[in-house]
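Let me give you the structure first, and then I'll get to my questions.
With one protein chain held back, the other chains of the complex are shown just where they sit.
Lettered A and B in written order, each chain numbered from 1.
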Amino acid sequence: MHTLPIAYVAGAALDKLPADLYIPPNALEIYLEAFEGPLDLLLYLVKRQNINILEINVAEITEQYMAYIELMQAGRFELAAEYLVMAAMLAEIKSRILLPRPEIGDEEEADPRMQLIRRLLEYERYKLAAENLDELPRLNRELHQARAEPPGFERTVPQPVVELSDLLAAMANALRQAELFEHHHVQVETINPQDKMSQVLRRLNRERFLPLTAMLDPREGRLGIVVTFLAVMELTRNALVEIVQTESFGPIHLRLVEKGPSP
Amino acid sequence: MSQDLKAIVEALLLAADRALSVDEIRAVFDAGERPERVAVKEALASLAEDCGPRGVELKEVASGYRLQVKRELAEWVGRLWEEKPPRYTRALLETLALIAYRQPATRGDVEEVRGVAVSTGIIRTLLDREWIRVAGHRDTPGRPELFVTTRRFLDHFNLKSLAELPPLDEISEESGARALGFERQGETIPADHA
Partner (left out) sequence: MSQDLKAIVEALLLAADRALSVDEIRAVFDAGERPERVAVKEALASLAEDCGPRGVELKEVASGYRLQVKRELAEWVGRLWEEKPPRYTRALLETLALIAYRQPATRGDVEEVRGVAVSTGIIRTLLDREWIRVAGHRDTPGRPELFVTTRRFLDHFNLKSLAELPPLDEISEESGARALGFERQGETIPADHA
């Protein structure tokens, strides 16, 4: 695999963006819209390193990915739901790789990297399939149906018959689809990370110390869990909440950080 | 080269779905390669000759030349349409239904409910069939056309007035069952009852 250099600087080919390159948020927005989702972005990051997917360096990719996510959050958060799920998955993989591994077998199942690699390969496969599909000659682009004027006089082309019931069924379907469409929107808005943060904070203000699992609401599904998790991380980062785990693999608790005297 | 020109001319006439003038034919060539009018006419004449044993003939009409199916084959060709009228797509039926219920409605109104663009072809088919007409323009940017249904639409569906359309809430109540009903039948909407 060989990629073209990104630019030439003083005659020297530059094939990697400088790590500290500043990307203006607006440019990033446009840039992210060019991606079809977290897998597409990941695939891009892997390809940019000019390495085989199989040799993916999870730690490095995770960092780059997180950098994008952070920039995204600064900009348009609604875009991020699926990106966040991936962020959580990457973080998990990274942590598991860093942890000492138990010696016992099961290595294929246990290697968290394999799942990611499989997904990337699978996605890449269909990404290519879509490109191939797009290259097939198709009607009204490379191909045009040949037609000649049918002999006019004889032409008693019956018009399609439509029953009133067909029309009503069509209306019902349009309405049903519109409803689904609206529900979809509402759902997306129900789990707002900002709300989640204040929700977590409110509960901790009341109860001071709680197991993490108490914050999770299974009714909110996977997305809810991810958003809760992110909300907790954000609160921790802002030193409002503390994560407590007394032993490895033990239950994780959250504690409200008491405002002490500022340093 | 003149062989190529003839093939291109034939392709143009068979793709265009209307008669083409000599100048329209010439217009598809880049300025540097544009054939002379006389060359196009020669190609047309040669094409007309080739048609001898074929199922089509070249005909010159007011707006130019077109390839048309020979009259004597009308008997067979006509049967293509006998007894099986074409079918409308679900997109067309939904567009029609939305215009009927929300009239006057713009293309944008329909698109908003359906969540996808409404093709020009659909609107044209509905206008051609005289089931909808343009009643005016909405006073918003772009001044989009306002569509309403016609008397012919009412006639086709055996309605005396729009008031006879079943109320919307009745339809949506039924919608679950109905929608499943026609999905189970496969293709789309059984618009083609004999």
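General remarks:
The definition used in the following text is that a residue touches a chain if its C-beta (ideal position, glycine included) is under 8 Å from a C-beta of that chain, and two chains touch if they have at least 3 such contacts.
Model, not experiment: these values are computed from the prediction.
When the missing chain is restored to the complex, the residue among B:Ala48, B:Leu73 or B:Ala135 that touches it is B:Leu73.
Which of B:Thr89, B:Thr106, B:Thr125 or B:Thr149 touches the hidden chain is settled by the complete complex: it is B:Thr89.
Residue-wise, the contact with the chain that is not shown comes from A:Arg147, picked out of A:Lys47, A:Arg147 or A:Arg202.
By the touch criterion stated above, the residues of subunit B touching the omitted chain are 3, 6-12, 14-16, 20, 24, 27-29, 53-56, 67, 69-70, 73, 76-77, 79-80, 89-91, 114-117, 183-184, 186-188. Interface residues of subunit A with the unshown chain, by the touch rule above, are 36-40, 52-55, 57-60, 63, 81-82, 86, 94, 97-98, 101, 107-108, 111, 113-114, 117-119, 121-134, 136-148, 150, 177, 180-181, 184.
Here is the rule we go by: only the chains that are shown with their structure count from here on.
Distance from the subunit A centre to the subunit B centre is 41 Å, each centre being the mean of its Cα atoms.
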